[in-house]
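Okay, so here's the structure we're looking at.
Right after this comes chain A.
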Amino acid sequence: MKHLITAAALAALAATPAMAGEIRVGSVAGVTGPIAELVAPIVAGRNLAAAHINANGGLLDGDTLVLVLADSQCDPKAGVDAGNKVVNVEQVVAIVGASCSGATNGMVQSVTIPAGIPSVSDSATAPSITDLDDNNLVFRTAPSDAYQGAALAKLAWEAGYRKLAVTYANDDYNAGIAEVFVANFEGLGGKVTANQVHEPNKASYRAEITTLSGGGAEALALFAYYGGSGITIIRNALETGAFGKFMAADGMFDVSVIEQIGAENLRGNLMITQSASDPSNTSYQLFAEAYKSTGMDPGAPYAAHGYDATFLIALAIEQAGAADPALIAAALPEVANAPGEIIRPGEWEKAKALIAAGKAVNYEGASGSVDFDAAGDVPGFYSVNTINAEGKFEMRFLR
Partner candidate 1 sequence: MSAMLELDAISAGYGETEILHGIDLHVERGEIVVIIGPNGAGKTTAMKAIFGLLNITAGAIRLAGEEITNTPPQQVVTRGVAFVPQSANVFVSLTVEENLEMGAYVSRDDPAPRIEEIFELFPPLREKRRQAAGLLSGGQRQMVAMGKALMLHPKILLLDEPTAGLSPKYRSEIFRIVQDINAAGATILMVEQNAKQALMVAHRGYVLVDGENRHSGTGRALLDDDEVARMFLGASGGASGKNDGNGGRPA
Partner candidate 2 sequence: MMAFLNFYLIPGVVLGCIYALGAIGISLTFGILRFSNFAHGDTMTLGVYITLSLVQFSGLHPLLVAPLAMVLTTGIVLGLDRTFYKPFRTSPAIMLVIASFGLMLMIRSVIQFFWGVQLQALQTGIQMPLEALLPVRFSENHLLIIGATVLLMMAVHLVLTRTKIGKAMRATSDNPELAALTGIDTEVVIRATWAMGASLAVAAGVFLGLDTHVETMMGFKLLLPMFAAAILGGIGKPYGAVAGGLVIGIAEELSAYPWIGTTPLLSPGYKGGVAFAIMVAMLIWKPQGLFRGRQF
């Protein structure tokens, strides 16, 4: 037993304080747990931003930005624990994360707000985060899903749908977005013929789909994670012939949807909204080009948001002129919002020079223009993705 204790003590000692020339930022994510497959590309986005910064002069006087990964397991217990570790042991000056809304809510309320550490979440979309009494410490580059549900409802209406069936996975993200979607679609005059929750991770949804198809809906609005239940539902719906057309939000945005169902079955039949900036936009293209080096799809949900959150924190550190949490928190809106010279993904050297010269900068991110409002939220920008002739997602920005 002594060995175990010794090992734990060594572990604690190994976590030496930030060495000279090193500035630590927490990277808290649900690496294991129910949405592990969604988290990997997001963390890659964060790491890419850190790599860009370190390759182009680093922070302040050439300090290295070190992202310290901690696992929030998508569970508030683990989120709080991860927050405690990065804040107290790793002595980070800011945090990106912590993936799921529940884990984020726990982490910020229990750890980072009391400790005065700013955090920028890249994927927590619950509206409850807006309501927190956060001393202006909690930011997010992921828009509250209040926006996306509305965007998708409008899109559905404009696409000519009047009667839709809705089903959503029973998790914090999908339940929220479905609720907003239904309210907005009905507000526009549309009819929701069936609105049904489903339990994720089941092997078959044929029974649910059959019930949903009863009301003569023109399409199925599907709010789910692709891995949890989304792909299975589309597959079952096509196989049973219950639905041929689908609308979905960004939990479904992944190439594996095309790979598994087959492009020929989905072309013209699937629309997926996604929180993203204009793909014709320079910022997104810069990011997408660089992200390819990770071997993953730059369009993966919230990968761009992960990049932006990390880049913003770095800019704020630069702007603050010191690795000081309070100053970083204050600087975050300054570097994110107008006025200032536009900075895009990868343009670290330029930003560093401008800040050094005392000029204002305004980051225009890969995921959108990331302008924080008073609550630390960003407005939603969405694109819609359909499947093109080559069997790839084709992105169209929604204005």
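Regarding candidate selection, all candidates are chains of the complex that A comes from, given by their letters.
What we mean here is this: a contact is a pair of C-beta atoms (placed from the backbone, for glycine too) under 8 Å apart; a residue touches a chain by one contact, two chains touch by 3 or more; residues count from 1.
Here the structure is a predicted model, which is why all the values come from computation and not from measurement.
A.B. asks: Looking at this complex, which of 1 or 2 sits next to chain A and touches it?
C.D. replies: 2
A.B. asks: How about chain A: which of its residues touch candidate 2 in the complex?
C.D. replies: 32, 34, 36-37, 40, 170, 196-199, 201-204, 206-211, 214, 226-227, 231-232, 235-236, 238-240, 242, 254, 256, 259-262, 265
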